[in-house]
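Please read through the structure below; I'll follow up with questions.
For this view, one protein chain was removed and the others were kept in their places.
Per-chain residue numbering starts at 1, and chain names A and B are given in the order in which the chains are listed.
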Amino acid sequence: MTNTTETMNNDVTGPTPGQILWSKILGHRGLMFGSIVLLIIIVMAIFAPLLSPHDPYHQDLMARIIPPVWDARGSWDHILGTDHLGRDYLSRLLYGARISLAIGGVAAIISGVIGTCMGVAAGYFGGRVDNCVTFLINVRLAMPVVLVALAVVAVFGGSLQVVIIVLGLLLWDRFAVVMRSATLQLRSMEYVTAAKAIGCSTKRIIFSEIMPNIANNLIVIVTLEMAHAILLEAALSFLGLGVQPPTPSWGLMVSEGKQMLLFEPWMISIPGVALFILVLAINLLGDGLRDVSAPENRN
Amino acid sequence: MENILSVRGLKVDIPLAAGTLHAVRGIDFEVRRGETLCVVGESGSGKSLTSLAIMGLLPKQAQRSADRLDFAGVDLQHASNRDMRKLRGDRISMIFQEPMTSLNPAYTIGDQLTEALLLHRKVGKAAARNRAIELLEKVGITAAASRMKQYPHQLSGGLRQRVMIAMALMCEPDLIIADEPTTALDVTIQAQILRLLKDLQRELNMAMILITHDLGVVARVADKVAIMYAGEMVEAGTVNEVFTEPRHPYTRGLLRCIPVPGRTKAGEHLGSIPGIVPSLIGNMPGCAFRSRCDEAIPACAADIPKRLSSSGHLYRCVHDYGPLSSLSSSSGLQAKSGEA
């Protein structure tokens, strides 16, 4: 089987690798869906002040718990209704996207830097460095993330910065694990050996030979950890030990809506669905990037 | 002697995005009881797919069709999955190319050896075990009883291939198909395994199809030889006929590529066949070899008839060649085949 395909490929004088990659990206439904949805959410977050019909912090105690427009009691003035303090739900949702994206993005970058440094160092130098990093990864994995994050936030207070830093310091494990094994594989490659043989410095080998080749792995994990961080922030805020009111965090909105669970289930549905769609889009993007960049697909 | 396997017009097609890949393009052959047929060809010539097609173990996407596919009176084309399962491992066995990966790493040698017997025969575990030990000894494994408890990773490649052979023999099959059984092994081990296979085949009077790309192997073990190229059988006959009077330019080219001890001088160029195998996608009228053939003429683009040589073997070529006089190696091969 493989032999026959080998002979087949010989007379193919087809598109360039770049064109093949693009056609793969465009042909990957999950990847396209994920990136388009994510793009829309990012645009909505950036232009939240322009798109929001109301101030997300403005309370109107006369207009509390108005259901969304599709409900008989709803009105076009508050398309997605209002919360228990009469704040416009749509506006809070739009501003909430900023919180989620900021936390997801920054936390993923912090943990990415930590994890990649550790992973690459472990994979490249091996020996004692590797043992040390592997030990740290084990310690980190043994710590219950939600519990530790809650405890730290409880100690330092639930500001946006604290949540971002805590998540960034907790979520580097996957970066370290994947980067370590990717670097280990690369280290024994001929071109790295060749670079060593001609006397390139360690710094040069890491930045010009290793890093470019683990970059696509890195992008995939950045997306997956971003989704992870967004879900964790929502969970922390839901438990009351994340971002504090009146900040419009989606997790906090679900938590506030929980009080009205019995009568107004839409109050948890709207921020919940928003979270679900955002995380779904990021995951699909990550999975898609992995599929497209997988070596067996590259040829 | 009766034909144990007879194949007419066997085709294997694989539908791909770029079109249908005709991997095997209508081949005919038969094997008699106690006879060894060697199928020779380079990678991608369709020889492995041919053997999998007989076993009914083609990959899911591949489609098999044939005018005739009979094994010992059973029509394999219309046999149910259940019937095929009953034949496999019992009356037809197969030995694969990769002894390192063909044994299940999770089970002991003993488990894997006895499995076929326990599946096909009503025997107890103790009887199956005894049979397995007996066969391990037969394939030249010492301390057979203790090997039974070992796992594949504890054995060398040569030993694993011996285990695979013993496994194939558990039910005393009528036909054994060996797909390049020695390719993955060290040269010294190759000769031992080949001799073992040949001896066992004679002793048990089995039919054997040996797939190889090594004409040296053919000379030593084959009764009949079939040369495959690009999914077609370009030449077939007894080993003597084909080796002394190769009629197809591809066969002639292959024979020129063999170094012969004593004849081929050190540093001297061996023959080689320039060019590559053509794409097997879509229909390919005419001779598939013509793009690489020095003697291609316009007639080669038309349908090539099957022809019978003066010595009585089949070939597909428009040319008439005499005995391969320039091929000094043929006598050397003769000598070797005689000694095997």
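Heads up, the rule we're going with is that a contact is a pair of C-beta atoms (placed from the backbone, for glycine too) under 8 Å apart; a residue touches a chain by one contact, two chains touch by 3 or more.
FYI, contacts and distances are computed from a predicted model.
*Asks:* Which name from "Betaine--homocysteine S-methyltransferase", "Succinate dehydrogenase cytochrome b subunit", "Fe(3+)-transporting ATPase" or "ABC transporter permease" does UniProt give the chain that's left off?
*Replies:* Listed in its UniProt record, the absent chain's protein name reads "ABC transporter permease".
*Asks:* Quick one: which of A:A154, A:M189 or A:A215 touches the chain that's been left out?
*Replies:* Considering all chains, including the one not shown, the answer is A:A154.
*Asks:* Where the complex has a chain not shown, which of B:V31, B:A116 or B:C317 is the residue touching it?
*Replies:* If we include the chain that is not displayed, B:A116 is the one touching it.
*Asks:* Of the residues listed, A:L31, A:A235 or A:V292, which one is in contact with the missing chain?
*Replies:* A:A235
*Asks:* At which residues does chain B meet the chain that is not included here?
*Replies:* These residues touch the chain not displayed: 55, 57, 85-90, 93-94, 96, 98, 101-108, 112, 115-116, 119-120, 150-151, 153-154, 164, 167.
*Asks:* Can you list, in ascending order, the chain A residues touching the missing chain?
*Replies:* Listed in rising order, the touching residues are 135, 138-139, 141-148, 150-152, 154-155, 227, 231, 234-235, 238-241, 251, 254, 258, 261-262, 265, 268-269, 272, 275-277, 279-280, 283-284, 287.
As a working rule, only the chains that are shown with their structure count from here on.
*Asks:* Any idea how many Å lie between the Cα centroids of chain A and chain B?
*Replies:* A distance of 54 Å separates the two centres.
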